[in-house]
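Every protein chain except one is present and positioned as in the full complex.
Labels run A, B and C following the written order; every chain starts at residue 1.
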Amino acid sequence: MTTETTGRVLSSLEAALPGLEALYVDLHQHPELAFTETRTAAELARRLTEDGFEVHTGIGRTGVVGVLRNGEGPTVLLRADIDALPVEEQTGLAYASTARGVDDDGNDVPLMHACGHDMHATWLSGAAHLLAAGREAWSGTLLAVFQPAEEGSGGAAAMVRDGLFDLAGRPDFVFGQHIAPGPAGWVLTRPGVIMAAAESLRITLHGRGGHGSRPETTVDPVVLAASVVLKLQTVVSRETAATEPAVVTVGSLHVGTAANVIADDAVLEVNTRAFDDGVLQRLHAAIERIVNAEAVAADAPKPPTIEVLNAYPVTANDEAASDELTEAFRAHFGADATLPAPQVTGSEDFGEFGRAAGVPSVFWLVGGFDPQQVITAMTEGRFEKDVPSNHSPRFAPILHPTLRTGVETLVVAALSRFPHPATGRPA
Amino acid sequence: MTTETTGRVLSSLEAALPGLEALYVDLHQHPELAFTETRTAAELARRLTEDGFEVHTGIGRTGVVGVLRNGEGPTVLLRADIDALPVEEQTGLAYASTARGVDDDGNDVPLMHACGHDMHATWLSGAAHLLAAGREAWSGTLLAVFQPAEEGSGGAAAMVRDGLFDLAGRPDFVFGQHIAPGPAGWVLTRPGVIMAAAESLRITLHGRGGHGSRPETTVDPVVLAASVVLKLQTVVSRETAATEPAVVTVGSLHVGTAANVIADDAVLEVNTRAFDDGVLQRLHAAIERIVNAEAVAADAPKPPTIEVLNAYPVTANDEAASDELTEAFRAHFGADATLPAPQVTGSEDFGEFGRAAGVPSVFWLVGGFDPQQVITAMTEGRFEKDVPSNHSPRFAPILHPTLRTGVETLVVAALSRFPHPATGRPA
Amino acid sequence: MTTETTGRVLSSLEAALPGLEALYVDLHQHPELAFTETRTAAELARRLTEDGFEVHTGIGRTGVVGVLRNGEGPTVLLRADIDALPVEEQTGLAYASTARGVDDDGNDVPLMHACGHDMHATWLSGAAHLLAAGREAWSGTLLAVFQPAEEGSGGAAAMVRDGLFDLAGRPDFVFGQHIAPGPAGWVLTRPGVIMAAAESLRITLHGRGGHGSRPETTVDPVVLAASVVLKLQTVVSRETAATEPAVVTVGSLHVGTAANVIADDAVLEVNTRAFDDGVLQRLHAAIERIVNAEAVAADAPKPPTIEVLNAYPVTANDEAASDELTEAFRAHFGADATLPAPQVTGSEDFGEFGRAAGVPSVFWLVGGFDPQQVITAMTEGRFEKDVPSNHSPRFAPILHPTLRTGVETLVVAALSRFPHPATGRPA
Partner (left out) sequence: MTTETTGRVLSSLEAALPGLEALYVDLHQHPELAFTETRTAAELARRLTEDGFEVHTGIGRTGVVGVLRNGEGPTVLLRADIDALPVEEQTGLAYASTARGVDDDGNDVPLMHACGHDMHATWLSGAAHLLAAGREAWSGTLLAVFQPAEEGSGGAAAMVRDGLFDLAGRPDFVFGQHIAPGPAGWVLTRPGVIMAAAESLRITLHGRGGHGSRPETTVDPVVLAASVVLKLQTVVSRETAATEPAVVTVGSLHVGTAANVIADDAVLEVNTRAFDDGVLQRLHAAIERIVNAEAVAADAPKPPTIEVLNAYPVTANDEAASDELTEAFRAHFGADATLPAPQVTGSEDFGEFGRAAGVPSVFWLVGGFDPQQVITAMTEGRFEKDVPSNHSPRFAPILHPTLRTGVETLVVAALSRFPHPATGRPA
């Protein structure tokens, strides 16, 4: 049962959809890597300005913040992330990305919104538009936060350090959402830990190069790296309990320049996940132990170099705020479309906003795929194969009703906290 | 006992050395990849022209041929290769290379003459100069062949296809040499197989990408590649007899772009060696069997793609020509400095010239390192560690007497076949 | 708050303890493998007879059943398992086992009660004694079931097939318990799945033997087995979700008889676990895929042979019966000592009794270790290292209060279902 206020604010959604679809397609075709989202930021800022927000750009390098001061009441922060990934799109969509960019190491790489941040940005742009258009129905201060560099580069912390909370004070509530490989129209959340802690490492294994025909004069970094990769599998298979979720992924591995030259070094990038910060530390310790010992086994000339690229703690929803928001979602979407979220092994720096402000935050998931296809795939045990997950080059959400649902969730969440200007009770 | 003729031709070597040293340093500082050796070719052509050769450029794209028609007599082909490698120099030499270039895949890579082709080119330039200056001491036709793209790209075959033998007819004898990690001043050769057959493969292992936190939705190409690399070690350790030399090297391995994204594919470049073409074929078959089965073990969505980048047969010296040349070397350098070469696992496309012409060819090795250091290292069992081999980023030949020795070998070889114009007997 | 009836039945426990301790030590020193527990069965039968039970031996080959018909009322089945393991005891206990036996393959092996079935049998013997002694306090029929061959050999199913339910009809409730590495005095249970589904496989990898010096004439089963073992680690690390508990353990691996002979075959025994029967099937499928493909990769002369040694489904507690029993435990032991059990990855064939009878069953865990040591170890994160788990050669429960607690649990469970003969209400 949608509240009357919510109904009023959402009444212009239908009219806004064509513009949101155009925005989504535009962002999808122009993906930008962490801290280089300048085109994206400009477009989002332009729309906020049109909608009457006070707009701050360059917050956290390429972040954008819209402030709508709308009378007495709490400050609610709605957050979307906006960066893309170095993935080569293979969706076959008419509006698939063919963009390329330069990564931190100076390499030319393909770009894709493979994690759906284009959808996140579109949702928040839409919700900001509707809440601004319907501002007579609520009172308080709305912060629309478009965060750069969520993919491992610490954009949330960068915005906080860069004075985010100086723009309109500390928020009272922080909300955020993520598109997920579930049925479009579904909203999923849970109290407590919803997303994993994560750490990314860059490990350089030092060998000794030489001619490919004389391996006995070298310490072959390819073989050393291969042995490390297989040994790292045992951290999850043997060193963590079955009931203690953990992931160790070697996402990239680069060695050598030619078939007949043995290189000096191998570089691995490793990503770990757990739902408990202590487990994450144990994964780190095991990785260190293994790469060091493997280097000795290979007679390496020196120990590996291990750099921490980034580390995110668990994303934990405030229990009370989560329960209250779930009630609001149930009232709006119905119990059939408001489901308990599983703990997901993805990780986020969304939690940084609530932590830094010392206020409750809630994060939820919004399905983005053909319900029939998802349910058939689940029933037939083909979900993992048939529904490309976030970060896949084939990640391709459907536009409808996905666009609509994610706008509604943000509006419902904001209005669950904003009082009605007339009554002073929740909108 | 050096022949009088040889002595006469070599009499101007002392005066030529400063110029050769300058040429060597210049080439060393300007390494160029296969089929892009345009600066190198221009400089070598300029010197040939100065020395009175008829000069042909662009033979085999970037090859250079100097023809010196000097009366009746046989045609002798002296060959040097001129291409560099994508290796980052770490010699610490004052004249170390800092050059970079673009490889076949469009990547920006460091460049180095890590295989000593700069020395080869300098030697042949010097020998051509001396033989031209001393042309009254011999008669016949001299072909100075500067071959591009020896490192796996088939430059020899390209020159032959491009009409090399149309310039001055087929040669009667073909000679070539390589700098090796032995004592400077030493010359080593052998009848029969002197260098290995080799093949280079590019293998693409197809997985299925996804988010790093959800490996169960993917087929992880990093783990598949690691398993392939370790399994390939068994081809040599278990599938070839101990007395049947073979090498399988994975020189490069590239997967993925980020720690938290599982990529679709892994690309390996593999190089194999053997002293018998049949063994090389068995290595190829074993590699095919392993990569295909490993892909099945990993539940890969499709079989690996295997491309042959290049394949060189064994380099075999004509028995009689080799014995005769060894005699000439012994007479000139003394028995102490003329040694039997081991079979070396390196490979070459030098053999292509003799094979295509249907005439005898001989290939030999010239030491390029401090004799004291080499002998101490060998005695103490530290040779492999202390003397950086060809293709190492620390490969750093000493200039003297290396420059001199390699010029002398070519002059001795040529004059062993050219008659004296007065007597008609060997020069 | 212990009920009066329970208090009365337990009033003779103190006097019975010395005899139970003697029984435990005797069983501990005389471990017997699955289906060979003849000495154990004889001693347990002797005690049941002394206590006035109608005794049936040879039920399920070496199982023992005591029936006590004690008037109107439900039939309650209490079950203990009695078989030992082929493990060499390393506890250093004064009463450590030095026994040996012959396993199914005819090998002479060390024996140990490394899973605590000696404690289980002692508990049930004690509870049977007390319930018989206190029979005036309750009415109904008590079945004391000593099951053989729990460790992977299907003893529960064997007893059912062998007519267990013909002895005194189908039970109305089935109860069982297991000693666990928790603090002595604690009782832990949960509704729903409490123990994992499991499957054990024997996999024979076929190679081709030969002389150790000529591996090229063979297909080396040691290398094949090693590759399989490492690849099997990826089933958990890459093919199951982090939130989907699964275990794949290769418990035994045997190849060859001499250093210098390459054997024909390798034999692995693999054990898998999951809390969902569908996941267990996926593990099976992945193992089959991997061992078959690895055999192809190794050029094996024929595919591996895979035998299912045994397969147990999940152990699931009836929700209502579990809740009621938890209440009874809380009343007797207090809330501090009655805790929610985690799902444990161990598996059991206890569930077979309830399933076959079509009645509710509940299974729980009883701690058996020094509480101070367990809690210190947990606090310091050293639990896994300091508290030897079931199946460890160092598994050494403390006798007190462990002996007492496990007798009390069975008495409380039985009396929670037996009415008082006078009142007809729960005892």
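As a convention for this text, a residue touches a chain if its C-beta (ideal position, glycine included) is under 8 Å from a C-beta of that chain, and two chains touch if they have at least 3 such contacts.
Since the model is a prediction, treat every value here as computed from it, not as a measurement.
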Report summary line: Given C:V25, C:A96, C:V193 or C:V222, the correct residue touching the omitted chain is C:V222
Query - Candidates A:T6, A:S227, A:N310 or A:S347 - the one touching the absent chain - result: A:S227
Report task. Using the definition of touch stated at the top, determine which of C:A263, C:A300 or C:L410 touches the missing chain. Result -> C:A263
Requested in this report: Give the residue, chosen from A:T75, A:T240 or A:S392, that touches the chain omitted from the document.
Outcome: A:T240
Report summary line: For subunit C, residues touching the missing partner are 85-87, 90, 103, 106-109, 114-115, 151-152, 196, 198, 200-202, 208-218, 220, 222-223, 225-230, 233, 247, 249-264, 266, 269-271, 273, 309, 344-347, 384-385, 388-393
Query raised in the report: In the full complex, which residues of subunit B touch the absent chain?
Result: 196, 230, 233-238, 241-243, 245-248, 273, 278, 342-343, 345, 381
Query - Contact footprint on subunit A, counting only the chain that is left out - result: 213-216, 218, 220, 223, 227, 230-231, 234, 237-242, 244, 286, 289-290, 292-294, 296-299
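Going forward, only the chains that are shown with their structure count from here on.
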Report summary line: For the copies subunit B and subunit C, the interface residues, called same if over half of the numbers are used by both and different if under half, are same
Query - Centroid comparison with subunit B (C-alpha atoms), farthest chain - result: C
Query raised in the report: By number of C-beta pairs in contact, which chain pair leads?
Result: A-B
Report summary line: Note: subunit B sits from subunit A at a C-alpha centroid distance in Å of 50
Query raised in the report: In whole angstrom, how far does the Cα centroid of subunit B sit from the Cα centroid of subunit C?
Result: 67
Report task. Could you list the positions in subunit C whose residues touch two or more of the other chains? Result -> 230, 234, 237-238, 241-242
